[in-house]
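Structure, as structure tokens:
Only one protein chain is missing from this complex, and each of the others stays in its spot.
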Amino acid sequence: MEHLLINHYETAAVILFGIGFLNLLLQNNLVKKVIGFGVMDSAVYLFLASQGYIEGRMAPILVGEVAHAADYINPIPAGLVLTGIVVSVSVTAFSLALIQRLYQKYQTVNFDEIVQLARQKGDE
Amino acid sequence: MPFVYNFPFFSIFICMISGIVTPLLKNGRWAYRLSLFASGAGLVLSSILLGTIGPSGQSYSFMMGHFPAPWGNELSVGPLEAVLAVAICLVMLMALLGGRKDIFDDILPEKQKLYFIMMNEILAALLALTYTNDIFTAYVFIEISTIAACAIVMAKDQSATLVATMRYLIMSLLGSGLVLIGIVLLYCITGHLLFPNLQQRVLELVATGQYTMPLTVVVGLIVLGLGIKSAMFPFHLWLPPAHGSATTASSSVLSGLVVKGYIILMIRLFYKVFTIEVIRELRITNMIFLFGLAGMIVGSVGAIKEGHIKRMLAYSSVAQLGYVFMGIGLGTDIGVMAACFQILVHASTKPMLFGCASALSASRHHNKQLHALRGAAYENKLAGVGFTVGALSMIGIPLFAGFAAKVFFASATMAQPVKMWMTLLTLALSTVLNALYYIPAVTVLWSRPVDGETGEKQPKDPAFAVSTVVFIAAVFFLGICYQPVVELIQTGLSLL
Partner (left out) sequence: MSKMARIRKEKKTPWQKFCAWVNGDAAEQMLLPAQPPKESKKKAAKAKREKTTSNHRKDMGLGQFDHIYRICAVLIGIAIVSVLMAVVLKLPLFGSPDNPSVNEVVERYVEKGLEETGAVNMVAGMILDYRAFDTFGESSVLFLAVTCVTMLLMRDRNNTDKKEDMLTAQEHVIEGYEEDIILTKISRLIIPCALVYGIYVVLNGHLSPGGGFSGGTIMGSALILFAVSYGMIRMSRFFTYATFRKVTSSALMVYAASKAYSFFTGANHLESHIPLGTPGAILSSGLILVLDICVGIVVACTMYGFYALFTKGEL
């Protein structure tokens, strides 16, 4: 339990990941599905960003002339999070555009309804 | 360093740069030519590379920048990667040739250029997934291929394709989320992102027994994520609508290459990061094995029930991917070798089947229901022959590629008695099931139309002819002269 409290960022990230994951699976509303995906991805970035932190050290921007590894936090997670965020922005834009098209066609954002309507159209 | 060693990097960059340049071109025709050039160049470069490093069995890592392994990005190249790259470029080129007519018919003229951007980027992403030596680069390119794959499904822009794309996108997002958290956890317990360093740390962790539980979870998450993206059995439901409703070239590329890209990455991760022994000890292979077996049966049953020819082929892809997972699930070198061979077999057969199915339905007003295609083979003999060859190969008739793959799977199981019985039984059952839907389909195609009804005559399409002939040749090559290919795969696997 204590471990969970010390790793509180990771714990929160895992809970958020679960929330996002369930939203992605359970929501019928496509926009809410995309929001769920956003929550899930942000949880992963929170997790990753918390890996970079080291108690009592500075942000990885050089101060002074010489750098000592013991003065700065880990810059790798920051870079990875940056890459990840760009990827999730792109994917979100793509899925929202797709939802907009589906809404134009079917006047609804409920995925079950869309599937039913598409099936009916196929039958006719 | 020999100049040839640069070729993987050149082929990836040629494809990416052609994707970037495409928006500036005049129209879809030029974009198409550029795509052909990119995949052709990739094919030539990869073949030269294979010719150089294949026979002597060399492997090397290629620095992407001025910094070596734990600091900078790297590519790693060996015979296996070179074989796969040749296959990927060849199938891409042939899919573009075979689907040319449908691309220009199905997609609006102003959007055709954008379609070819996606094709180029998919090729780049697949090559990068084949060559990369860095797990985070792999993640970025997984995302590229996901977005581009969804885009080529939806490019046809009909209600069915949009719904199928949405389904595909949701499943893919789920998969990449799981892969990403797996990678993050792996970084957290090892502190590395490059394959060689990761492997060293993983072996240390296994030896000391530290972090065993997190390591198991990492492998599980990555396998699950990549499995969702490559339609492993319980997660295969997105595949038939997506592959069945897209335009011909997209269907060919998706089922021939894109799903395989993730499996190739999985195999490389198993060898280069976790090592197959560790995976076997963690009992992950048994799970993959069972999912593979289930996929073989469920896919075939789905295909039997389907009346739409392209969706039937898509279900058959699920079954064929089941073979690949079964091979990986055996957890031995020879099993994985059979899986790699099956990847090549399926990549050369399924695009041909999709291409021929569309060509056959062209004379029936693009009606893809099987009963509408009665006698269609007489109007387009080459497509009929291509479909028949593909079907026989999928069933597993001797001399065709599918037979060789099945023999390899059967012989790969000899060492493990329990798995052997399961594998042999399922192989036999799945062969029967395959025959149950492919033979009726072929019979329908070659039976004389009842009321003398014939479709409209289609203009000759030399591009389609070239692609079908090349694919038929590939099927027979893999079915008869498989020995050199198998040797290359074996040396490649031992060098991974």
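To keep things simple, chains are lettered A and B as they appear, and every chain counts its residues starting from 1.
One rule holds for everything that comes next: a contact is a pair of C-beta atoms (placed from the backbone, for glycine too) under 8 Å apart; a residue touches a chain by one contact, two chains touch by 3 or more.
Computed from a predicted model, the values in this text were never measured in an experiment.
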{"item": "Omitted chain - touching chains that are shown", "value": "A, B"}
{"item": "Touch with the omitted chain, as defined above, among B:49, B:85, B:170 or B:185", "value": "B:185"}
{"item": "Chain not shown: contacting residue from B:34, B:53, B:103 or B:117", "value": "B:117"}
{"item": "Identified contact with the non-displayed chain, of B:36, B:103 or B:154", "value": "B:154"}
{"item": "Sole residue of B:62, B:104 or B:446 that reaches the chain not shown, by the stated touch rule", "value": "B:62"}
{"item": "Contacts of chain A with the absent chain, listed as residue ranges", "value": "3-4, 6-11, 14-15, 17-18, 21-22, 25-26, 50-55, 57, 59-62, 67-72, 74-79, 82-83, 86-87, 89-91, 93-94, 96-98, 100-101, 104, 107-108, 112-113, 116-117, 120"}
{"item": "Sites on chain B contacted by the missing partner chain, in the whole complex", "value": "1, 5-6, 9, 13, 16-17, 19-21, 23-24, 62-67, 70-73, 108, 110-111, 114-115, 117-118, 121, 124, 128, 134, 136-137, 140-141, 143-144, 147-148, 150-151, 154-155, 157, 181, 185, 187-192, 201, 211, 213-214, 217"}
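We take it that only the chains that are shown with their structure count from here on.
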{"item": "Complex contacts: residues of chain B adjacent to chain A", "value": "136, 140, 143, 146-147, 150-151, 154, 159-160, 162-163, 165-166, 169-170, 173-174, 177, 180-181, 184, 187-188, 193"}
{"item": "Complex contacts: residues of chain A adjacent to chain B", "value": "17, 20-21, 24-25, 30, 33, 37, 40-41, 44, 47-48, 51, 76-77, 80, 83-84, 87, 90-91, 94-95, 98-99, 101-102, 105-106, 111, 114-115, 118, 121-122"}
